[in-house]
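Heads up, one of the protein chains got dropped from this complex, but the rest are sitting where they should.
Chains here go by letter, A, B and C, matching the order in which they are written, and residues are numbered from 1 within each.
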Amino acid sequence: MNPLPLDLQLLNACASLLLLLSFSMLAQRRVVNLVNLLALQGALLCFATVLVALRTGQAHLYLSAALTLALKVIGLPLLLHRLIRRLGVYWDAEPVINPSGTMLIGLLIVVFSFGLAQPLAALASTATRSTLGIAIAVILLAFLAMITRRKAMSQVVAFLSMENGLFFGAMSATYGMPMVVELGVALDVLVAMLVLGVFFFQIREQFDSLDLHHLESLKEVE
Amino acid sequence: MELLLLLGTPVLGALVLWAFGAHRRAAELNVLFSATTFAAACALTVQVIARGPVLVLHEQFLIDAFNVFLVTLTAFVGLTTALFSRPYMRIEAEHGRVGAPRLRLYHSMYQLFTATMLVALTTNNLGLLWVAMEAATLSTVLLVTLYRTPASLEAGWKYFILCGVGIAQALFGTMLIYFAAERVLGAAGVTALLWTHLNAVKGQLEPAVLSLAFVFLLVGYGTKVGLAPLHNWLPDAHAEGPTPISAVLSGLLLNVAIYAVVRCKILVEGSLRSALPSQMMMGFGLVSVVLASLFLWRQRDIKRLFAYSSIEHMGIITFAFGMGGPVANFAALLHMTVHSLTKSAIFFAVGHAAQKAGTQLIDNIRGLLTLSPTVGWGLMLGSLAILGLPPFGVFASEFLILTTAMKQQPWATPVLLLALAIAFAAIFGKVQPMVFGDTEARRLPHPPALLPVFAHLAIVLLLGLYVPPYLAGWYRDAARLIGGP
Amino acid sequence: MGFTFSYLNGCLAMLLAWGGIGLAGLVRPRSVEFAGRTLFPLGALCGAALAALAVASLAVPAEQTVLPLGLPGLPFHLRRDALSSAFLALLGATSVGVSLFAAGYFRRGEGTAPGLLCLEYHVFLASMGFVMLADDAYAFMVGWECMALSSYFLVTTQHRIPEIRSAGFLYLLVAHVGAISILLGFGVLQGGSWQFTFDAMRSARLDPAWASAAFGLALFGFGAKAGLVPLHVWLPEAHPAAPSPVSALMSGVMLKTAVYGMLRVCFDLVGAPQWWWGLIVLGLGLGSAFYGVIFAAVQTDMKRLLAWSSIENLGVIFAGLGLAIVFRGSNLAPLAALALMATLYHCLNHALMKSILFLGTGAVLHATGERNLGRLGGLIHRMPWIAWLTLVGVLAIAGLPPLNGFVSEWLLLQSFLFAGRVPESFVNMLLPLGAAVVALCTALAGYVMVKFFGVIFLGQPREPTLAQAPDGGILERLGLLWLALGCLALGVLPVQVIAMLEPVTRELLHLPALSWGSRWWLLAPPAAGQASYGPLALFALTLLVVFIALLALRVSIRQRTRRGPAWDCGFARLDPRMQDTAEGFGQPIRHIFEPFFAMHRELPSPFDAAPRYRVAVGDRLWTLLYEPLAGIVRAAADRAARLQQGRIATYLLYSFVTLIVLLALVL
Partner (left out) sequence: MTPLDITTQLLQVLCALALAPAFLGWVNQCRAWLQNRAAPSVLQPYRGLRKLLIKESVLAENASSLFRFAPYIVFGTMVAAAAIIPSMGTGLPMSLAADGIALVGLLATARVFLSLAAMDVGTAFGTLGARREMMVGFLAEPALLMTLFVAAMISHTTSLPLIAAELTNRAPALYPSLAFTAVAFTMVLLAENARIPVDNPATHLELTMIHEAMLLEYSGRHLALMEWAAALKLFNYACIGFALFLPWGTSREAWGPAGLALAAPLLLLKLALAGGALALIETVSAKLRVFRAPEFLATAFLLAVLGLLVHLLLGD
């Protein structure tokens, strides 16, 4: 059996790193570190996109990579860092609920995602198909991270990580979405971040904190 | 041309109002833009009546029987809500709840929101549909938090996160569809997300992929529809935002979301040739109806009450689409129309009622009939209409849905019967004391803008007794298009 | 397309006229004079015309028409056949009296503006008529719910009173649940043809299980409207809450629409009812009759008493209906005709006599402002017109010859008597027991009515204010007189009435014409052996004896009559408080049927300076059935509420789990 070409090897390594990053985000306590991890994830995504672009020669993938670089590696992390400084939550840390349990669930999720991706990967014509399972796992792990987070900021970071997973999935399954869509999605993400920025200030103005337990008053049980 | 006008007007409106939104006449400007949009929608409708389905702008936009009436409906409710919000927001401003900058934001976002919904409805591109849906969420998040109260911030945050996460799943689902389509339609990437093309080849799409895609799409757009248990953002967002926004959220956004679900369902069902999507939708529908009716029982806040009622009705619609077949689909489409009109009318009335009583708490709103007979009657008739009492149109659709269910899914009917009964008891038991009885509150000088309320109710009444033939024709065509097991 | 006259168009025109009159009320909504003097009498006129048209069309073959309204593909189908005509006649005839009365009644003004009231009232009338003409499920349901809705608004006319609000709520809730059930029943009946016209339902061949399901749903829905126990709880609340003319219409006509619906479904749409359905209907009917009458006997509110009595009467009607189904299911068509005729006759009777009674209480209520029997009495002196006309209703509903109540009782007992021909021997044993219950209920109805009339109109006034009570006005008298004459006519001319109603039984049972009377004055049903009843002769004989006695005493003895203080075994001071109270009058019933009542007694202590005895009788079904039901819902709602505890992470978890579960499903 021939070893895989180098670019695919690299790609697979990227994918594995992404998964690892997801796990570390699940376990990370410091908000600042979370943002850094996110930036790293973005960088990996960007790198993977470039790899695929090189391999397939599709022009729009370069554009996509550029977008990712601009938005996810530089733009958003910068924005988040600024926010963290402005909001003064630089040293914020939060307890992670039962880390080992969360990890275990994360592991199960990975198994589940791989199982889910199995039939899909068999159908895909892309060289990157085997990474589809990792993409799904990244999405679901980000979901899990959102569930376990108590701070608004870290929840948002997890949310953005989910977007990363989505993009990675799109790339591995179909070499990315059509350009129109990708542009639209990128715009949406940008706007979402702006809205979030506004939000953070409003929330802090109201509650003096970004802790989500302030946001639990609208409910049905007394 | 009409389409450009239709989509362009609100975008232009959003820009103009961003600049002049705090102007004294901004509300009138808002109405003007909405009216123009509505006029464009009417022109488009006329064109569709004359020439049949339209496919324009490199096939990126599609107007067929399924969305033409939704477009008109959206533009119409957009207009009436603008009419309603003019005095409503003025009073809010007088009460000091919103200042000039927020009014600017409000008006601008209102137009943007209309634009996103219209794009979502008219686009032929599933990716664009997703973008528009996400944009609709984003434009309304800031409207929900307009009052900047702790509760509204909480509602906005939940809305943002839950819908954001949900819609991310929808994106993944869309991607999966693209993935499946690419194999059939080629990697050109241009046509593989166009619904018309997909629909043409839906039989060849890979079932395994599409079933996965449907799960993600259903969970994703279903969150926006407010299907239980994904609905948790909905009551909060409805209750804490300004009432005109509650009206359009309930009346329009939910419709758009369910429209998206159904568009996807058509593809998936064509590929799967199994009842799985239908069963999922029926399951979601029933769970939503039952849970919503139970939640209705405990409500203390009037807007929350009707928000849960929206969940209930979305459940009914989803259930009906799940059953499929010409009658159930027809009924579901009719139900979308009448629910949107009725619910927005109710929110208009509720808005006035809450303003008059100075509270949203049901226990503190009493004797509306004494306070303002028109508001009282508007709320009473609207509630009766939404509860499915004839001769209002909601009854017509519920009639068809229930009778169909009795024949196709008899197991579900006891559940529906029970849930509808509980919902009736809950809503009516709370509305009646608000409308009837005595009150100590004094009459406020503001004359309510009730033209929209009664215009909506009149149309709903009409639809209960007479469905215009071309509307019926669209419903029928769309019902055929949607098909069923 | 020219307008051609048909009875159907005529009836429809009258319904439209009612609608128009109602809308005209909005022209001057605050004018009592306009609504009272002009619109209500006009409405009565329409009612008379409708009744005339309906009676004239009874023997005319069925007519159909389609209105350009309704759902696409399902426009409103209308059809007038003998059954519709019979109930339209009932509606029209009753509405004449009630509208005339209302014209006088509403002059005094109620909570809602008179113009609006006029609209609601006439829409109520028109929708009842529409129900009887509807020939497809959608039209039927629209009429049915409009009826419920308009009457709901009429019930809550005085919405400032909390009890009336809750009564209205309960009423509309039960009505709506019942309507959904009926609707589902139609869903079954259409049998997969997707045609909701009654014609399609007639031709749909349902297998017995589905037919039984349709029957069950229809029974639940119509039973809720008719107030069959245990779905009766709304009735004693709603009827007293409404203004009296509305109570009269609700009791007299609206409850009959449920009977109409049952007849339509069981005999027309299903076609061939199964005999055991009848047993269920019979059992429910008898149970309701008994339950209703014992509760009527212990009431202290006069309108509530009448409401319970309506439950009793509807129970009797449903008993007859059940019997007819048993016979029809056993292929005993002539006997079924007899039972059906008893049912129809009792419907007509009850419409007239219960209207009289409710209108009578309305007049009393307006004259005295009092509904509590404990504060009335002696009104026959102050309100002779109302009292004597009410007495007609009282005697009729007590089932006394020669008035109409007796005729239907007689017919019903006759059909019970010949139940022995049913093939199933066990049923054979059961049915005559039904006769025993009917007999008991009729006798108890007499008890109730003596209490009703005696406590309100006879004896001494229990409150000094009653001495000022004015008699009813001319319109009120006219309305009551119309109804009383109707009672008398139905009582003494049964052969003629039955001859008019006969097309109905013929149509529903596919029978040839039967002869119901051996002579014009002698009712002799074909299926009832050699039994006959000639009320006219009996009436004449009794009157003759009375006349002779009067004459003989006047002429031969010539004794004067003197007025003096009451003797009362020599008690010197006679006090109104010495009379039996309504509670006292109900005491034997409370004593005998104690297990059925939920009683709350307040006994005075021996050291009480102002001792008071109070007893409140509650409905056990309320605590046994409805409160647990509400409790279950409440508990379920509380459980459901725990799902929503405000924490966004939890909500995300729901989404996550949903996603995972669904993915696992498709995997």
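A few notes on this one:
Just so it is clear, a contact is a pair of C-beta atoms (placed from the backbone, for glycine too) under 8 Å apart; a residue touches a chain by one contact, two chains touch by 3 or more.
Not measured: the values here are computed from a predicted model.
Listed by label, the shown chains that the missing chain touches in the whole complex are C. Taking the complete complex into account, C:549 is the one of C:27, C:549, C:603 or C:665 that touches the chain left out.
Shown as candidates are C:584, C:604, C:618 or C:631; the residue that touches the absent chain is C:584. The hidden chain makes contact, of the residues C:209, C:555, C:569 or C:609, with C:569.
Looking at chain C, the residues touching the absent chain are 377-378, 380-381, 391, 395, 398-401, 406, 409-410, 413-414, 417-418, 420, 428-429, 432-433, 435-436, 439-440, 442-444, 446-447, 449-451, 453-455, 458-460, 521-522, 528-538, 541-543, 545-546, 549-550, 553, 557, 559-569, 571, 574, 576, 578-580, 584-585, 587-589, 591-592.
Simple rule for what comes next: only the chains that are shown with their structure count from here on.
Closest to the middle of the protein, by Cα centroid, lies chain B.
Centres computed as Cα averages put chain A at a distance of 69 Å from chain C. Averaging C-alpha coordinates per chain places the centre of chain A 31 Å away from that of chain B.
One inter-chain figure worth recording: chain B and chain C are separated by 43 Å, centre to centre, where each centre is the mean of the chain's CA atoms. Chain contacts: chain B has residues 157-158, 161, 165, 212, 295, 298 touching two or more partner chains.
In chain A, the residues that touch at least two other chains are 116, 143, 146, 155, 215-218, 220.
Interface of chain B with chain A (complex): residues 125, 127-128, 130-131, 134-135, 138, 141-142, 145, 148-151, 153-158, 160-161, 164-165, 168, 171-172, 174-176, 178-180, 182-183, 187, 189-190, 192-193, 206, 208-209, 212, 235-236, 239-240, 295, 298.
On chain B, the positions that touch chain C within their shared complex are 157-158, 161-162, 165-166, 169, 211-212, 214-216, 218-219, 223, 229-230, 232-233, 276, 280, 291, 294-295, 297-298, 327, 369, 384, 387-391, 395-396, 399-400, 402-407, 413, 417, 420-422, 424-425, 428-429, 432-433, 436-438, 464-467, 469, 472, 475-476.
The touching residues of chain A, counted against chain C in their complex, run 112, 115-116, 140, 143-144, 146-150, 155, 212-213, 215-221.
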